[in-house]
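Heads up, one of the protein chains got dropped from this complex, but the rest are sitting where they should.
Letters A, B, C and D mark the chains in the order given here, with residues in each chain numbered from 1 onward.
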Amino acid sequence: MSLHEILFIVFSTVVLLFSLMTVLSRRILRSATYLLLVLVATAGIYLWLQYEFMAAVQVALYAGGIVVIIVFSILLTHHIHHRSKPFPPVRVITGLGVAGLGAALTIWAILQHDFHYHEAEPLEVNAKVIGQHLVNTGDGGYALPFEVISVLLLAVLVGAIVVAKKDKANEQTSENK
Amino acid sequence: MISFDYTLLIPVLPLLMFLTLGIGGHRLKPLMAGLLGSAAMGVVTVLSYLTAIQYFFVGGGMGADGYVALIPFQFTWLAFTDTLRITLGVMLDPISVMMLVVISTVSLMVHIYSLGYMKGEKGFQRFYAFLSLFSFSMLGLVLATNIFQMYIFWELVGVSSFLLIGFYYRKPSAIAASKKAFIVTRFADFGFLLGILILSYYTGTFDFGILTQPETSPVASMAGVSFMGLSVVSWAMVLVFMGGAGKSAMFPLHIWLPDAMEGPTPVSALIHAATMVVAGVYLVARLFVVYHFWAADIQEVIAWVGAFTSLFAAVIAITQHDIKRVLAFSTLSQIGYMMLALGVSGYGGAEGTGYMAAMFHLFTHAMFKALLFLGAGSVIHAVHSNLMTEMGGLRKYMPVTHITFLIACLTISGVPFLSGFFSKDEILVAAFEHSKVLFAIEFLVAGLTAFYMFRLYFNVFWGQERHYHHTPHESPWVMTVPLMVLAFASVFSGYLPFTHLVSPDRLPFEVHLHWGIAIPSVLIGLAGIGLAWVLYKRPSRVPDRMAAAMGGFYTTVYHKFYIDEVYLFVTRRVLFNLVSRPISWFDRHVVDAFMNALANVTNGVSDRIKGLQSGQLQMYAATFAAGVIGLVLLALYYLGSA
Amino acid sequence: MNILHFLIIIPVLTLAGVLTSRSLKGVRWVSAVGMFAQLLVAIAVMVTYMGLRKGGDSAEMVLMESHTWFASLNIHYTIGVDGISSAMILLTAIVMFAGVFASWELEYLQKEFFVSLILLVTGVYGFFISLDLFTMFLYYELAVIPMYLLIGIWGTGPKEYSAMKLTLMLMGGSALLIVALFGIFYGAADGVHTFNLLELGQHPMPVEMQRFIFPFAFLGFGVLGALFPFHTWSPDGHASAPTAVSMLHAGVLMKLGGFGIFRVAMYLMPQAAQEQAWIFIILTSISVVYGAFGAIWQKDLKFINAYSSVSHCGLVIFGLLMMNRTAMDGAILQMISHGLMTALFFALIGMIYSRTHTRQIHEMGGLMQVIPFLAVVYMIAGFASLGLPGLSGFAAEMTIFVGAFQHGDLFHRVATIMAISAIVVTAVYILRVVGILLLGPVKNDHFLHLKDATWYERLSTLTLVVAVAGVGLYPQWLYRLIYDSLGPVAEKLLAAL
Amino acid sequence: MRHELMLAVSVVVLLVVEIFSSAKHKTNVVLPLSIALMGLSMLVGGMYPEAGTLFGGIYRTDALRTAVKLVLDAGALLVFFQVYGWIRRPENSDKVSEFFILVFSTLIGMHYMVSAGDFMMMYLGLELASIPLSALAAFDRYKRVSAEAGIKYILSSAMSTAFLLFGLSFIYITAGTLHFDALQAAFRPDVLTILGLVFFMAGMAFKISLVPFHLWTADVYEGAPVAVTAYFSVVSKGAAVFVLTWVLYHVFGAAVEQWRIILVTLAVMTMTVGNLFALRQQNMKRFLAFSSIAQAGFILLGMLGQGALGMASVVFYLLVYVFTNIAAFSVVAAISNATGKENIDDYRGLYATNPRLTLVLMVALFSLAGIPPVAGFFGKLFLFNAAASQGYYWLIFVAVVNATISLYYYLRPVRAMFIDKNEHPIAFFKSDAYMRMGLLLCMAGIFATGFISWFFEYLFAVS
């Protein structure tokens, strides 16, 4: 077994194991930590696939961004030692059943498929190439999506403000309802 | 060639009168309306007599081969196909002309009589309107050129009868009687209509002229076809006869006639004695050729039905107390005679005696039965009751009524040289030639007839004098004159040369009085009269004792053999309770409930599945995922099978 | 301008007039004048039609006009009439004219009532003149909503229930029709996709397709024609509906069913019609007898009439299914006859109800003494219903029976005899009602002070009585009129044998 | 592209106005401005529609797409007309422009979705159209239900998007590209791609709220403010419908057998379940939510038609649906704004006091039920026509039976308003001018789009 293979096995094991633990842990802060591990391990897989830029983005944006705000929100809404109630068995059965069935079906479909690997030399993926793509307005360019994302971010900003803005008049009365 | 164009007026005048009186009658003075109606009927009578004279005696109707059927007027009313068409028209042949005379005479008498009888009644104008309607319908019926025209007027006659029976529409019994009459005859007409349809399907025509040609009739072509062991001609003709039996109140469809006496008495005289009830006889006579040549089995049936009805009705008549009912059963009995005569008749020459006799009897019977009814009406008018038990000794108070009534009784009893004697004798002769059993029955009935008629006569005019609220007095002249006219006709109409006028093949023929039959029948008639004399001339307890001695039999007969009750059972219990009610229930609780159940099930399902929308996000997700999996499986299944 | 356009324009103008009227009087008179004008137009259509025929115009449809509407879907606004449609138009105009006067004294939301009523009748006219199935269906559906509101708002008794039931069942029927509509559109032979009836007639559908579509079309229209066992909307709906609506619905709308079966189902799918007729013959002959027996047991006047309608309308479809010219002619005569007399019945029932405030026959009695005019007219209607010669019912029924009897086989015979037997049962229930309701002693002293018909009630009923008697006294002209127009359908059916 | 740019400019203008305008009477400035901007966008974008691609094919436009965008814009515009009574309330005074900015942004997202030339653009448009919507759903944030609506929407939407992307990742395998044109050439149905296709369709079905992916709909519709619900039910759904139709026709044409059976299944389930739930609703918004689910089922019938016929029927129905559904919601909004009442029972006897509103609602409901002479009849019949052109007679039968059931519940409010007696009906109130204007436009649209064949003919010509 080469180092490559070992690395893959390690990464994927971490990903799957901690995914499971994220979902199953009854302490929410631990869940968040496991999620962080999963995301980092995923970045590892990206590295394995030689997409360094993606791995960086993954670590920076996901692990660094999303997990952090998740943790913040947890802190806002929970006591540190909060332990959630045990999961209702019906729901566990449903969840595992549906997910298991779906996974089995998909894996079966994947195994059915005959992949034809492309033997060509992979494109070099570095920040420069990516930057060029992102501002390219022609074929294979992503200028427009980039702009769309910016509108989206603006909208999300406005939306978040709308939701989070503190009411002057009604806050007090309605909160006690 | 004599023009008969004016005959169109005969039915049209009463129709106009009906419309005039029906729409504008309530604005007229009652007497005015009555006079108007009577005047129109008078004109019709004149025209009818003119027709008869011209047809029979001036030679207008005589062709090379006996009397011919003339059609002075006709138009297509409704043409279903090129050959199947309902025409309305006027057909003159010996029997229709004869019927014209009968109808117009009796109708006119009734019109006049009613001026007195109905005086002061509410709805006097309406009464005359209905009378006109009836006259129109009846005239249209006898003048029919084709069987469908006959059916049309047949129905109209039924309705007029319904309206007139129910004239006293505030009286529940009158309403019930009118309903019964209509429905029973309607049931019979159902058969009639089927008969017509079968006949027309095979022959392709409704036309009497074509149907009743012995040589060329298309009925011959259907003779070979049979259904359930009976030829289709027989089927058709038995169904047609069913219609006739209904109108003529033959057993077992006779039940409406006694009840129909709820109508005003002049109406009973006109419709339920003289004219409408003989429509069945007329119908059979009309189609006699068909019956005789292609449905001889049915002709036999007719004979037996006639004979049985005449006996059956005569027996019942003996026990009844309501004078109109006695007369009604007597009518049944007499019509039975006529049917029997048609049933036993042959074709051609003296063979046709039965046919001739039926028509002859129809004629004379119309006169004397109308007379009897009008006389009874006169009595009722005086006494204000229908029951014999409340009458007696009236001869002193009402001489004219008494005499005319006596004449009528004698006539119906077959006392020699009155009209009834001649016509009844011919029927007995015909029956004798055909079957001894039938003859024996009719012979017996002749005696019974004399007995119950004189039972009636003695009870009313002799017997014990009752206590009357007002002293009975003779009716006004408008009522007695028609009595006298009819009495005259009853006495002398027997001398009409019927054998020269009416025969199945329309050729005149000769018969002579058959003394071997006439004498015994006269004797038995006299015997009946004698018995009645003994029992009823003076008040006596003997009849009651005899009745008691008979016990159950007497009760059964008194209750008309419980036939009414059987009908009641069939209609009320079976049709109403066992058919109509369950259908109604079924409709509401099964058919409709099914439709409602669809709605309820939908609502129920809606309620049951509300849990799916649990409001819980995770369940939504689970459903989502499950849905995706299901759809994947479905799509893959189709991919695999493709 | 094609005279047929006026059949739509005049109701629309009347509608506008009613909407702008400020007073109750205005609403009434605008409606009355409008519907009178419509009656005149209907007569003019009839006259024009007969004139054209006399002039030798032997086209299948006359007064035709076509405008493209949705070109890409081949939907056109095509109109035209033949003898049958012009007769039906005349029937509608008469019933509607009488209906306006029968609702003269409405007490509640008059303007809305007349608007709905006129909207309803516009749909009916449109249906009769349409030759394009799409527009035909559009007009047909147009009637649904006014109907719901008319019954729901101005009805009596369990009106919400009845209105809902009627609407839903009729919609269920049109559900079937939609399937048939598209089946016909896409099923026509030679790849022709059209809604035009005449064109469809020239490109008959393949038999397999016909077999599939015919039941949809037949049952779809059959629901409206109160075919057993889809008739149960009729008793409830008619019982709850206000007078004019019952008149129009039973008198005209139910005829749309028969008309549709004839004009669409049988005309376009003759082979399937021949093949499947037996099923529907069984259903209709049951309908005829069943309705009649059902009527015997009822106690509510409107229920009696509703069941009677089931019976009579069953006879319409029965006649059509006999598939020869005579019987079909009779069926259409029966539509007209039943339309007139049932409208008369409902008008009378409404008038009686407005006086006695009950429709239970056992609570009334002896009306002949207190309201003789209405009672006599009721009796005339009754006689028409039980098929008295001289009134319309007789000619129609006899024609159907004679036509039906042209089939010699046992099955048709039995069915026919069953259908004929209904005439006896009809007599029973009609006379029962007449006896209980009109004759006999007056049961309720309050009734002694009832007023007889007012002028508008007389006008309303007499219009119908005259029409009933007119058809009954000389049916031949109507028979001929219909007979000539039956040709195309009859020939197709014959060829399909 | 000018269409989208114009919308983006509108967002900027609104932002600027928000910054520089005083807090008082903001509504009276922002609302007419938004309406004007929307009208201008429609004018700029809709005039002289042209066909072409930009950015290497990931943005494409043609007359049909322009028409669809105009339909969506019209929906948004009509929603603007009905918000006055709600947005001017004191509790909303501090976020007036935000509402319009969010609507404009989502509209931009939908436009990109409609104009997308590959799945990435489509995905971005989809997200831009749905993420801000969750903020809109939670706009009445002082209300529990509104907050609940927002969170339910964002989470289930995220999940459905995950499914959609997961499906796309498998589709990506077959062609190595997500460009529509290239994919169409390369797409072959096999086990994995069909699996991907189904996942993708499920994601789209979520947006169109097809059963069984519809469960969020009722809760979100009920919880969100009325105007937002109207926007959800018409505009947001419309864009997804168009895109799904187009993608199925033009990208997955090779798998037509498979997606058809899925559509048939979804159609049957959607119509039936939607109807069954609608039967028992009391809240008008929830009622209309289930009604709109059922309507989506009918739209699927149109999708089953092929080519121009199917496409034109679907888009035409969307057009009709915009006018119809917004008319219904506007009336609900008017009543809700004036009285706070939203239950069907509250509407009893309304005809006596507010006849015009009830007439509008009645016409709208009949149009939804597909009763002539209003446009809904034509829309529905054309959908059936499209399905019939492919021989789906049984499906049409199921649909029309469902339409009959739907008539039952559409008649319930009608019955309440016209027939039921009520001692204390909602008192007469006067709607604001915007509302009346909006209702007038809706009515005009409901009648005109049906009777005037030009609308359908145009859509058919450009499809």
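Methods note: contacts are C-beta pairs under 8 Å (C-beta built on N, C-alpha and C of every residue); 3 or more make two chains touch, one makes a residue touch a chain.
Just so it is clear, contacts and distances are computed from a predicted model.
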Task: Hidden subunit of the complex - UniProt protein name among "ABC transporter permease", "NADH-quinone oxidoreductase subunit K", "Molybdopterin synthase sulfur carrier subunit" or "CoA transferase subunit A" - done: "NADH-quinone oxidoreductase subunit K"
Task: Which displayed chains the hidden chain touches across the whole complex - done: A, B, D
Task: Which of B:T76, B:N577, B:N600 or B:S614 contacts the chain that the document leaves out - done: B:S614
- [ ] Spell out the interface residues on chain A facing the chain that's missing from view.
- [x] 2, 4-5, 8, 12, 15-16, 19-20, 22-24, 28, 31-32, 35, 38-39, 42, 45-46, 49-51, 54, 57-58, 61-62, 65-66, 69-70, 72-74, 76-77, 84-85, 87, 91-92, 94-96, 98-100, 102-103, 106-107, 110-111, 115-118, 120-123, 125, 129-130, 133, 140, 142, 145, 149, 152-153, 156, 159-160, 163-164, 174-175
Open item on the list: Take the complete complex as the reference. Which residues in chain B touch the chain that isn't displayed?
Closed with: 610-611, 613-618, 621-622, 625
Task: Chain not shown, touching residues in chain D - done: 119-120, 123-124, 127, 131-132, 134-135, 138, 141, 143-145, 147-152, 154-155, 158-159, 162-163, 165-166, 168-170, 172-173, 176-178, 218-219, 222-223, 280, 286
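Basically, only the chains that are shown with their structure count from here on.
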Task: Inter-centroid spacing, chain C versus chain B (mean Cα positions, whole Å) - done: 37
- [ ] Quick one: report the Å distance separating chain C from chain D, using the average Cα coordinate of each chain.
- [x] 42
Open item on the list: Counting only residues that touch at least two other chains, what does the list for chain C look like?
Closed with: 168
Open item on the list: I need the residues of chain A touching at least two other chains; which ones are they?
Closed with: 105
Open item on the list: Looking at the complex, which residues from chain A come into contact with chain B?
Closed with: 91, 94-95, 98-99, 101-102, 105
Task: Contact footprint of chain A on chain B as seen in their complex - done: 618, 622, 625-626, 628-629, 632-633
TODO: Can you check the complex and tell me which residues of chain D touch chain A?
DONE: 8, 11, 54-59, 90-91, 94-95, 98-99, 101-102, 105-106, 108-109, 112, 120-121, 124-125, 127-128, 131-132, 134-136, 138-139, 141-144, 150, 170, 173, 190-192, 195
